[in-house]
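Remarks on the structure that follows.
In this view, the complex is presented without one of its protein chains, the others remaining in place.
For reference, chains read A, B and C in written order, and residue numbers begin at 1 within each chain.
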Amino acid sequence: MNSDLGEGFGIWRLGDDPALLDVVTSANVACGFHAGDPATMHRVCVAAAERGVAVGAQVGYRDLAGFGRRRIDYDLDELRDDVLFQIGALEGFCRVAGARVRYVKPHGALYNTAAVDEGQASAVVAAVRAYDAGLPVLCQPGSVLAGLAAAAGLRVVAEGFADRAYQPDGRLVPRSVPGAVLHDPAVVVDRAVRMAVSGTVVALDGTEVAVPVESLCVHGDTPGAVTLARRVRDGLAAAGVPVSTPGAGAW
Amino acid sequence: MNSDLGEGFGIWRLGDDPALLDVVTSANVACGFHAGDPATMHRVCVAAAERGVAVGAQVGYRDLAGFGRRRIDYDLDELRDDVLFQIGALEGFCRVAGARVRYVKPHGALYNTAAVDEGQASAVVAAVRAYDAGLPVLCQPGSVLAGLAAAAGLRVVAEGFADRAYQPDGRLVPRSVPGAVLHDPAVVVDRAVRMAVSGTVVALDGTEVAVPVESLCVHGDTPGAVTLARRVRDGLAAAGVPVSTPGAGAW
Amino acid sequence: MNSDLGEGFGIWRLGDDPALLDVVTSANVACGFHAGDPATMHRVCVAAAERGVAVGAQVGYRDLAGFGRRRIDYDLDELRDDVLFQIGALEGFCRVAGARVRYVKPHGALYNTAAVDEGQASAVVAAVRAYDAGLPVLCQPGSVLAGLAAAAGLRVVAEGFADRAYQPDGRLVPRSVPGAVLHDPAVVVDRAVRMAVSGTVVALDGTEVAVPVESLCVHGDTPGAVTLARRVRDGLAAAGVPVSTPGAGAW
Partner (left out) sequence: MNSDLGEGFGIWRLGDDPALLDVVTSANVACGFHAGDPATMHRVCVAAAERGVAVGAQVGYRDLAGFGRRRIDYDLDELRDDVLFQIGALEGFCRVAGARVRYVKPHGALYNTAAVDEGQASAVVAAVRAYDAGLPVLCQPGSVLAGLAAAAGLRVVAEGFADRAYQPDGRLVPRSVPGAVLHDPAVVVDRAVRMAVSGTVVALDGTEVAVPVESLCVHGDTPGAVTLARRVRDGLAAAGVPVSTPGAGAW
């Protein structure tokens, strides 16, 4: 289970980081470009390390005002370097906390763009390979990023979204479409368990889609997020699904 | 010999980085807070590594608009974390370039403030110690930062300025005072050699002051900077002063 | 009654702007340097205009990460120009909303610094005079800023803080001192009425201090802020104190 954390900036806060850190096993920590400031990064890395939660670099566009949610047509070398910068900055705080960056996950519009755009996906892959070819990339199964990362010899960790509707081809229904986001906790928990146990999800059109996920993303910036995350975790436990922090040898 | 490098941002450039990298032995690379963007940092780290020039983190206030030259009354924990962030970000690019951050040098108003202010000096020391207690701090001999860093067990590398006037107590004459900056190349070269050979400088009042420096700072952002830097290096060579990149075992 | 509004940035929010706009008569709108983004400024200006609430430019240091609460040693011409920039930017949104900027109030560390520092106070005064010599400055009575503004022919609107402890000389007790901020609503309402009716407040040492205020500042970014603001307003009404938006001919 992974969640986005450390997404405040300066005086502003978003989500309940400490509560989520008690539930998830992987923390996607914002690195200062779309959100996150040094003091927050430091605090989250220490708190994650204390709980044995794995820290990943949640890398985004340089766009505080847009929270990294607006697609930017980067020069690809600059995008690679922006990703490298963010990984390095987070690594410094991990080091201070006695940990290390364990994976990389693109944020927002970079996540969505790298899922379909070869150029931006390649820039992310180039950054991760240059930094540490053993560092896994957390992304959607079947995405362009997943394909290019695997082709480059990187470990791909496929993630699923229990609270999002899927299209029959395995992609997410865009947020702009009604029904794209699921709010009923019971439904979300059921989908989470199904994804984890059988690797499938029921798409918006009723067909069953294969989603071979290793990690489930739970959102932290909505009311009830922590409660929902805990119910998902309890549901997985009840179904006999082990939820573990990636081991030292694994991602 | 050290110099400030990588101090452009985006489309804007400052100084002639490649030319200076052919002269100096240590590059104080801006880390994005007062100047410097990821692409520039990447480029400078690679170019420095190719030439065997040591890379240091030139850490500054978060103040692009003021180029880090305006004193900011930071919360000290936030200052420590801002310094950590910058060291980590630069380390990522050093790693990609097959190098590592070899020292830390504060920039601009942080340099000046940490030279006299216990709080800000302590924040810099705390960041370096937390990150890597073996990382030297490049600063002025006799400064508050030098004292606190040494007391904390950090290696202090004392630096001198051949083109700046000194006060009888070993401090620099503020830039606002006429005569604070020396422009005559012959004079600057003479002072550089004297500092290196005898560890002394003649202060503004004519007295001889001890300045036990290990590194000479040459500025890169003025017209004629590269030529002057080369003359200083030639002058040191003519005087039989070895100018070397810090070794693996040294700073 | 005035309150700080529009102090979010991008995805982040601070305080309940619409609720406060239903209580106060003057909105100190953040202008993008310490907080506030264009969309927020637009929204607040329109909402204020609809309610007949006067809009003032809450000008701050260029310091999003520090929320304008860290003193910065600006070059004074640059500070003047930063203030001018913010007033102009807000004026654009007022114009669109069928209103205009009615006063200027410094924020955070600029407020505190301009209250005691002649240089920064002069920069604020220079900006306001250059922009519109008829624009009032909202600040503390007895401050350096109040004195310089009045000397420059600007209208000074004195403000008081019903929830802050005062020193015998009329200055605020610094937030770092225990008891500096008052939390008991009944006490705050009483002090508000006393300030408005008799122009006095009881200082921390029990002495009565003259505070000839024309506007009361209520804070919006704390839990219970809106409720407290409403109680203050009701208290003033019960005491027969008219609370009005500054008229077209007044500030």
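Methods note: a contact is a pair of C-beta atoms (placed from the backbone, for glycine too) under 8 Å apart; a residue touches a chain by one contact, two chains touch by 3 or more.
Predicted, not measured: the structure shown is a model, and the values here were computed from it.
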| item | value |
| --- | --- |
| Contact residue for the chain not shown (choose from B:L64, B:A152, B:L172 or B:V209) | B:L64 |
| Absent-chain contact - pick from A:R71, A:R155, A:R171 or A:H219 | A:R71 |
| Contact footprint on chain B, counting only the chain that is left out | 8-14, 35, 37, 64-67 |
| Contact set of chain A toward the excluded chain (per top definition) | 62-63, 65-66, 70-75, 78, 109 |
| Residue numbers in chain C that touch the chain omitted from display | 32, 37-39, 41-42, 77-78, 81-82, 84-93, 95-96, 130-131 |
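As a convention for this text, only the chains that are shown with their structure count from here on.
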| item | value |
| --- | --- |
| Chain at maximum distance from chain B, centres defined as averaged CA atoms | C |
| Sites on chain C at which at least two other chains make contact | 65-66 |
